[in-house]
Structure formats: C-alpha cells, structure tokens
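Got a structure for you, written out below as structure tokens; questions coming shortly.
Every protein chain except one is present and positioned as in the full complex.
Lettered A, B and C in written order, each chain numbered from 1.
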Amino acid sequence: MKNTFGQSVAVTLFGESHGEMIGVVLDGFAPGLQVDEDFIRHQLSLRRPQGKISTPRVEADEFSIVSGVFEGKTTGTPICILIPNTNTKSKDYAKGLPRPGHADYAAECKYHGYQDYRGGGHFSGRITAALVAAGAIAISALRQNGILIGTHISRISDIRDRSFGSYESDIEALADLTFPVLDAGKAEMMRACIEDAASEGDSVGGVLETAVIGLPTGVGEPWFDTVEGVLSHALFSIPGIKGVEFGDGFALANMRGSQANDGLRMQNGRIVTTTNHNGGINGGITNGMPVIFRCAVKPTPSIFCEQESVDLAAKQNATLILQGRHDPAIIHRARVVVDSVAALVLCDLLALRFGTDFPK
Amino acid sequence: MKNTFGQSVAVTLFGESHGEMIGVVLDGFAPGLQVDEDFIRHQLSLRRPQGKISTPRVEADEFSIVSGVFEGKTTGTPICILIPNTNTKSKDYAKGLPRPGHADYAAECKYHGYQDYRGGGHFSGRITAALVAAGAIAISALRQNGILIGTHISRISDIRDRSFGSYESDIEALADLTFPVLDAGKAEMMRACIEDAASEGDSVGGVLETAVIGLPTGVGEPWFDTVEGVLSHALFSIPGIKGVEFGDGFALANMRGSQANDGLRMQNGRIVTTTNHNGGINGGITNGMPVIFRCAVKPTPSIFCEQESVDLAAKQNATLILQGRHDPAIIHRARVVVDSVAALVLCDLLALRFGTDFPK
Amino acid sequence: MKNTFGQSVAVTLFGESHGEMIGVVLDGFAPGLQVDEDFIRHQLSLRRPQGKISTPRVEADEFSIVSGVFEGKTTGTPICILIPNTNTKSKDYAKGLPRPGHADYAAECKYHGYQDYRGGGHFSGRITAALVAAGAIAISALRQNGILIGTHISRISDIRDRSFGSYESDIEALADLTFPVLDAGKAEMMRACIEDAASEGDSVGGVLETAVIGLPTGVGEPWFDTVEGVLSHALFSIPGIKGVEFGDGFALANMRGSQANDGLRMQNGRIVTTTNHNGGINGGITNGMPVIFRCAVKPTPSIFCEQESVDLAAKQNATLILQGRHDPAIIHRARVVVDSVAALVLCDLLALRFGTDFPK
Partner (left out) sequence: MKNTFGQSVAVTLFGESHGEMIGVVLDGFAPGLQVDEDFIRHQLSLRRPQGKISTPRVEADEFSIVSGVFEGKTTGTPICILIPNTNTKSKDYAKGLPRPGHADYAAECKYHGYQDYRGGGHFSGRITAALVAAGAIAISALRQNGILIGTHISRISDIRDRSFGSYESDIEALADLTFPVLDAGKAEMMRACIEDAASEGDSVGGVLETAVIGLPTGVGEPWFDTVEGVLSHALFSIPGIKGVEFGDGFALANMRGSQANDGLRMQNGRIVTTTNHNGGINGGITNGMPVIFRCAVKPTPSIFCEQESVDLAAKQNATLILQGRHDPAIIHRARVVVDSVAALVLCDLLALRFGTDFPK
C-alpha cells in the first residue's frame, strides 16, 4: 500500500512495466457521465513517445474499459480500465545492479528482492498511462461543469515559456499540442535542448506549470486536506516530480507582504482578487481565482553514460552502462499525467464538498 | 474535515485563535515511551514570539496532557494535549472585511459566515502550537531510535544561510537556536531584514530547509503514499507554506541526468549514494541517505499598509487598515512547526512499515 | 489507532476512566447548526447511573465545548467537548490481575503493561459519555432534517418488550425514558430481573432494538461502506456489544425467500415496501423504509463472585474478588450510546452522499 488515492472519488493503480497489462480502477465517480473513448485515446496519445525526443518503445495503449460504463455512460460503480503491455524487451534489464536515480535500490530495500525489476516494474512511468486513461474521464467531467485544466512546459534549463495570458484560450491551445509550450519559438529551443542532451546520451529536466479555472469557491478541507496538500500528495507520486509550488511558490521568499497579498474587490457582482500570488487558494480552500501550481521534473535518470552502482548479490562496487530504450526527457509526456492527476484529485475534493452526484 | 492526519499514528487538531483553548489528540503512538514535559516546553518556546521580529501577543502555552500518558510514559492510547488561550484581544478583529492573503474570504465561502472570524479562528497560526506539542513527543521518540530532524532558515530574500555540513552537529546546534540559522553572520543580516520590513509595517517570507538523518531504508508506500507525497500533504497545512521540494527540487530543472543521478557505492559494508540530489528518496521510498526538503514560506499577510478588501455584507469595495498585533516574519517560528509535522508524519510511516510498537 | 471514525464527519475519542478528563472531537460537521447544551445535558442524563440497577459512581458530566461552536452555532470546524472525571476511586483497582470478561488481559498484550489499568483506563464504558455528548449534536441535526432515532430494550433474558408500532410516537415516547422500554409492564419485570441479579452480585445482558425513520433513499456506499457495514463497525466499539443484526437478522435463517422478500408498491406517489424484513437496506443502500437494527449486549463483566484470573507478574493462577462500584446491567445506559453512535455514523454517510453542508 498505498496504491489507492482519494476518499469519495478514488483511483487504484496496478501493473508493471513488463507485466501482461497495467490498469486502474476509478471508483466513486458520479453516475450518468458520458464516457468518450476517443478523448481517452487522445489523452493517451499526448503521453506517447514522440520521435527523437522520446524512447523508441511505443505502446499502442489499446485500452479496454471492463466495468463501470454501461450504454456509454458511467454507472456510478467502479470503472476498471486495462491497458496491455505489448512492446517489452525484458532482456535489456539486469537484476541486482540498481540504476542510479531510479527506484531500484529503494524498492530492493522495501521488497527484499521480490519486486519485478524488469523496466522498473511497478515503479515504471509506464503505469502513468493508466492514470491518464482515468484522468481523461475526470477531465471530461470537469469540463462539462465549466472547469478547465491546462499545463505547459514552463521551462527547461534556462529556456522559459511565457506565462498563462488568457487562461481559457491558452488552455484550449495546449489541449492538442504534443509538445505543450505556449510560445512556439521557445518550444523549438526546448526541443533542441533535449535533442542536444540526447545526442550525448544524457537527459534534461524542467518545470511544468498548471492552471485550473472555473473551480467553485469553498473547496478544500482544512487543516489537513487543503487543496495544496491533497494535490501535492498525488502529484509527488508521478515519477520524477521533486517539487510542487502554488501561486508564486518559492518566489514568495523574495517578496514582502505588501507585494504578495492579493487585494479583494468586486467585479461584476462577484468577489475577485486583484492579483493571484496565492494561486487561487487561501487557508487551503479555493477562493474562486485560477488555481496555479508548478511541478519540478527531474532529468530522466536513464542515461547512457557510465555510472557507479553496486552489485547487490556480491555487495561490491560495479559500473553500470544502461541498455534499452529511454527518454532523454519526459517532461512533455508528464504534462498529461499532471493534468490527469489534478483532475482526479479535484473530482474527489468536489465530490466531498458537494456530494457523490458531483461532477454532474 | 479533515482535521485528522495519519493512518497508524494520527493527529487531530481543534481550536480557534480566540477560543478558550486549542489542542491536539495524538493517536496510535507506541506504548512505553517516556514523555518529557520539559522538552515539550522547550519546543513550544521555539515557536513563541521573539522581541522586535515578532508579534507582541505572547502566550504562556501552559499545556496539560489530559490522557494517554500514565506514570510518565505513553500508554498507547490517545494522548490529548490542551493549551489554553489567555492573551486574546478579540475586539481588534472586524467581521465581514476579509484580510488579503489570509483565509478569511475562502473560509467565508466554505462556512457561509458561521466561522469564528476572530484572529483567523481555526485558520490561525496559533493552532500550530498544538502541532508543536504533539510533535515534541514524536521528535523525542525518533531521537531514541537514532533519527534526528533539524531545520534552518535557508534564505530570507537574497540572504542565504550555508547548507547543512555535518548533519549531526548542525542539527544539534539548531536545536536550541530561537533564530535557526547555521551561519551566525547571516542570522544577523536576516534579523535586520525582518526589522527593516517591520519598521515599514511590512513583512517578509523565506525558505526553510530540513534534514532528517537516521531513517531506515524501505520506508514509504508507493504509488500514492510516497515519503514526498505524505510529507508535502502535511507540510502544506502549515499556514504560509506555498512550496515544498525534495533533494535539489526545482534546481533539477536546470540539471542533466548525468548531474542529477546519485551513483551508488559500498561504504563500510553499507550501500550509500555518492551524492544526494534526490534527497534520500527514490520512487517515494527512503534509500538510507539524509532526507532533505525545503519549504517556501510566504510573507506574513498581516501588514499595516492600506489594503483593498470588500465589505461582505454590503458587497462593495472597501479599504482595510489592520489593527492588532502581528508578526513581520513567521519563518523562524514556523521552523519548529515544520520539524514537528515532519516527525509526526515519519512516525506514522515508520509505524505502517514496522508495526504499532514502533517507534520503540 | 484507531480512535477516529468517519470520513466526512468524524469523531475522535480520548481519555481514561480515572484520568483528568475524557473528551471527543467532532470534525466535519456542517456549519450553522444550533447547538443545544440542554439537549446534550439531557442525553448525558440518560446515560447516567440510576439507583439500584446501576453503579453508585455518578459523574456530574459537566461538559464544556471548547472549540467549533461560535455564538451558539457550529462553525464547521472541529468541535471539542471535554468532560472532567471527578468521582474516581483508583485504589479499588489492582494492577496485574486481569478481570474476566474485561479488556484487561487483551490490553496487556497490546500495550505491554503500559496501559492505564485503573477502572479499565481507555477501555472503560466511561468514555462513552463523550460519544453521547457528540451524538447529541448529531441527533439534533438529524431531527432538524426529519430523521428520528430511537432505541428500546428489546429483551433482557426472556422478558421481551413489544416491537415498534407507530415509529414516530414510539421514538418520541422513548426520548425521555431513563429505562427505555415501550411496554411499561415489561419495564417493571426487567428492572426486577436486574435487581435480582444485583442482589446475587451478578449481572445481566440483553438486546437493544433501534429504529431510524426519515432517512433519504440512496444512502450507503457499496461494496464496502454499506449502511450495515459502517453502522456495525461503529456499534461494535461500544463496550459489551457482541452482535449486530439488521431487519429480521438471525431470524432470517428460519425463513424462506417468499417470507423474507419485501414486495414493492406505490403509496401516495412514493415507492414503499409492503414489509420490512430487510430493515430498510438493500445492497447496503437505504430504500426509504425505517432502518431497523438490534445489538446484543453482554452481561456486565464486573460481578462480585469469585473468579479465576492470573497474576501477570508471577505468571500463576489467582483468584479475583472485585472491589469497587459496578453496574448489574448497562443495557439501559447503553441505549443512548447506541443512538449517539448511529446518529454520528448516519451524519457521515449523509455528508458523503450530499456534501459537507449536510445536515442543514
């Protein structure tokens, strides 16, 4: 444990990188929501590897929904989605020589060597395909309730995308981009940066920035189930994420209260804030402004340089040179995973706040 | 909900800033642990306001432990700690004019005006005193098991403390500092920076950095109860925290895999990593290296400048000028709250991993 | 753990029989509900010992609500209620000689001797006073939403009370009875039966029957959070309860499907069942009919006969003759505990179903 997350709406994950299939159970989702399999396919396609900047292992992701959907709509009972693994090359993976930056050694400590080591097993980014499939249902449902989520690559190294401008049009524009950057010129520079690292057998990290608009006020359950707390809890499960910040986040360390406070005022009969340094959340509760957060994504740990490792059986130092197919960057693929996880978490918080018939 | 956090070891918070008392129930703690009331007092003193850089509201924090401790030791049943509020000036607080940067407006949305608005009510930083009292028991217990936690102010504005050097001696040195900075010269600069803001009725934020040493390997429950996920979930409950990062965190966005990966090697018969860019956690599980994380603390929202607000009853714009007693910085006081929350979360993860008799 | 129960609405218990005080935190309750302290007092009075059929230890139960209620109404944040212990005679209790039928020996196994043994410590029925205080708030809130709960002593030994007739008037009649029996003649017989046992230093058990009317349909979360499952989970926490059945319960073992099935028909535009053998629950979900359940209460284990025990320190057989003040029956006092626990559980299930503003 704990491969289940959520209280009213919950996801349960299973599967390994080189097992027969991976999957997810999405439980507690409101009944009567249209399930659009094309949209699930679309979302999975955003996660799929892309040409030179990704691994050559491409999975078809031919998912099947085996429960919880009847005559095209959610029933309110658990939705299980299965995604077979078809393109595995297990012989690329050696047991007993943990890969630096991966979960291999930590998993060995926890599972005493019984874990499926092939391709990272249950710790593989492969599992996120299941999150994306479940997340697609959540994203659709939120959209029908006027809640939109969008994520772009905010930076890779020192190449910075512009910030969100008009949220709605930016989010719409990102929806179909496989390399999600708002400024097309910066997208080119980022791709070049990834290819550059790839050509040296190396990899890069970056920062993803997410905006959620249309959320009702009063969502979040203090003290402990703050919107920040619950979102970050889930986001840190995404492999490679090592930092999460809301609103101005770490930049607040350089600000004064007079700069960081968001004034309040009336606008068209509604209360809004004059700025949004707090990212739409005060006291852990939504205030009706866009929820803004950023995730730090570490460089993919699978690189082709010689690395120091340890032979677990012999208990002696060893040198590791990776084989196999790897991504020089996962940040563009991680984008849809972040959107998916955020949507699932928000569906849960909304259902807790408004009952199990929400989203409608 | 949710004022309870934790699965095997759990804390439940209650109380308001200007209510009769605040308190905490610490449940699931192992039996037979010595409870040192002097240490609880010491920890509470680290949270107490300090001279010019803090609010003049000083609470005696005369706690009483009313259950769960018998003949000086934990019984294994719930420990309830009560802390009366004695120094409240409720007339300083006006209803219906939400303070920018505070939870006031968000709470109004969630609780429909029924919340106790005086001094922030249940959202007040005052409640963290209860976390500190409970955390003191957790910190003692971890220490008896060789696990040490220490936090310093990593930076305020652009004034940066040095990083942890020798963890053990640095953590020991921090234990008694009311202004927890490793480099005494930088401490003076930071204090001056806070006083400077205070003289203008303004406030400052900063970054806290925490190290935990001595943790066993194999702690953390993927996918969703990763050490990062569970810690961040709880840390974001601390008022003012808007970012959490582990290991090199957001700095990983500028690194390549060859720089970010932590090689493995044998050292005195034990497996260690050659660097610690991942902050002691891979795949959400401890790897035996120091767990390192940083929290972004926003500037205290209570400032004495004129601010834009809204009269909730009249539904029209209004100007707010705060009265009352406020902190120009809370970062030095938040330090012990971070230590406490981290200790409580780790006790829970350790008890899940090793059973309810842990920590011993 | 686990002294917290509930998901959206949760109670956390603390305290020991001979400690300074006991208490409860009620979290997640909707904001804006009137809190009637007189009703809490009334409910506590129903739990208080009564003359010859109860222990001479009578506690004043002078509770105080120290958080979560502001200007007479719930705030939506945690409600902590404290009840001091005033009338304790700890010297009546010997350590190391576990009392048959009590938790003493099992607690010794779990807490390794560190538990507070005086008066049963945290396992004492005394703790149920806190459940009753919290339950009173829940019962009031349900009543305002047209949901009524009532419990009577269904039988003691072979003396059987009549069944519920007109639910509403029966529930109203029970509300003020300290010895809750629908048929006054049977009440006399039951009292005589208890006094008879008391005169021999012995004790009796019995069965409590509860009806809940006015619940909406569609409440309960299958598979696992069925109304039966969640209610029984909480009910078995009440000391002395060893059986829980719904509808016709164990009597269904003697019935055929044609007798046990509840037909459906229209009545005043609403769907009802023609009988209620299933106790208002099908598939774990309410069907709109009265929810009916019964709890088996074992005879009070504190009796004044000579009993076999073991000297834990010496590890040898020993004879135990109890001192102290004890109840020859607790069933009449347990009634209000059952009502309280049921109300708390139902508030949780209703809030999960309809959101955190319910009950209104």
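Quick note on the criterion: contacts are C-beta pairs under 8 Å (C-beta built on N, C-alpha and C of every residue); 3 or more make two chains touch, one makes a residue touch a chain.
Because the structure is a prediction, the values reported are computed rather than measured.
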{"item": "Which displayed chains the hidden chain touches across the whole complex", "value": "A, B, C"}
{"item": "Residue touching the undisplayed chain, where the options are C:F63, C:F164, C:F246 or C:F358", "value": "C:F246"}
{"item": "Residue among C:T88, C:S203, C:S340 or C:T356 that touches the chain left out of view", "value": "C:S203"}
{"item": "Subunit C residues that touch the omitted chain in the full complex", "value": "1-5, 13, 98, 100-107, 109-110, 122-123, 127, 155-158, 197, 202-207, 217-226, 228-230, 232-237, 239, 241-266, 269, 271, 273-274, 277-279, 281-288, 294, 296-303, 305, 307-310, 312, 315-317, 352"}
{"item": "For subunit B, residues in touch with the removed chain", "value": "7-8, 28, 77, 221-222, 352-356, 358"}
{"item": "Interface residues of subunit A (partner: the chain not displayed)", "value": "1-4, 6-10, 12-16, 19-23, 25, 27-28, 31-32, 64, 66-68, 70, 73-80, 82, 110-112, 114-116, 121-122, 356-357"}
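The rule is simple: only the chains that are shown with their structure count from here on.
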{"item": "Arrangement of touching chains [line / ring / star / complete / other]", "value": "complete"}
{"item": "Chain occupying the middle, per Cα centroid", "value": "B"}
{"item": "Degree value of the rotation bringing subunit A onto subunit C, based on Cα positions, nearest 5", "value": "180"}
{"item": "Proportion of interface numbers common to subunit B and subunit C (over half same, under half different)", "value": "same"}
{"item": "Whole-Å gap separating subunit A and subunit B, where each centre is the average of the chain's CA atoms", "value": "26"}
{"item": "Computed distance of Cα centres, subunit C from subunit A, in Å", "value": "45"}
{"item": "Distance from subunit C to subunit B - Cα centre to Cα centre, in angstrom", "value": "38"}
{"item": "For subunit C, residues that touch 2 or more chains besides their own", "value": "7-8, 28, 77, 356"}
